[in-house]
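As you look at this complex, bear in mind that one protein chain is not there, while each of the others sits in place.
Moving on, here comes chain A:
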Amino acid sequence: MSRPLLYPLAEGTTRAQSLAVRERCGDAGRVWTSWAGMAQSQGWVRRYFKAFCKGFFVAVPVAVTFLDQVACVARVEGTSMQPSLNPGGSQSSDVVLLNHWKVRNFEVQRGDIVSLVSPKNPEQKIIKRVIALEGDIVKTIGHKNRYVRVPRGHIWVEGDHHGHSFDSNSFGPVSLGLLHAHATHILWPPERWQKLESVLPPERLLVQSEEDCLQGSP
């Protein structure tokens, strides 16, 4: 016989076709048809598994990259940014939108509310307002030096609730490399939906900013 004894069957073979093969191949065909029947009923399992793998390896990196590089959402704990954030104290925590894309080049303005890796505890993120940029001279509250010049590549951050805030007045200027994201909006609770404004608190005006120094003003 020139014909091969066993015919491998493709997925989706109909019952009529499987019967036809059985007739042609006799006993060997019977083994193959039962196999094909099983494969067809299990074909959906293999297809589902393939689709799951494809989805997993596409969706997880894309989602992780998006949350790391574009934007994510976080709940604010603590009272160091009252009254701008968490004015209700422990009853209701604000949920803010953190925008990573805006700080990808480490560009921040005075008055921005930013989240950064805590210099004292790398496992924790803290959220504070930027008071001064590099080159500015700040009048501190409770720091060991009265006046501090912010070094190159650093920023001075403070919580709005002075006295109840673990900020640059405790740990000094922070390196821009620790910058994590810019908090742009409050998302929850709904009655506190708003865009967070980048304003310096009026009592925290700078002694001297870098621009003043460069223009040579007295």
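Odds and ends about this structure:
Everything that follows uses one rule, which is that a contact is a pair of C-beta atoms (placed from the backbone, for glycine too) under 8 Å apart; a residue touches a chain by one contact, two chains touch by 3 or more; residues count from 1.
Here is the rule we use: contacts and distances are computed from a predicted model.
Hidden from the displayed complex is a chain whose UniProt protein name, among "Inner mitochondrial membrane peptidase subunit 1", "Tetraspanin", "AP complex subunit beta" or "AP-3 complex subunit delta-1", is "Inner mitochondrial membrane peptidase subunit 1". Checked against the hidden chain, the listed residues A:45, A:58 or A:73 yield one contact partner: A:58. Residues of chain A that touch the chain left out of view are 57-58, 60-62, 64-66, 68-69, 105-106, 117-123, 151-154, 174-179.
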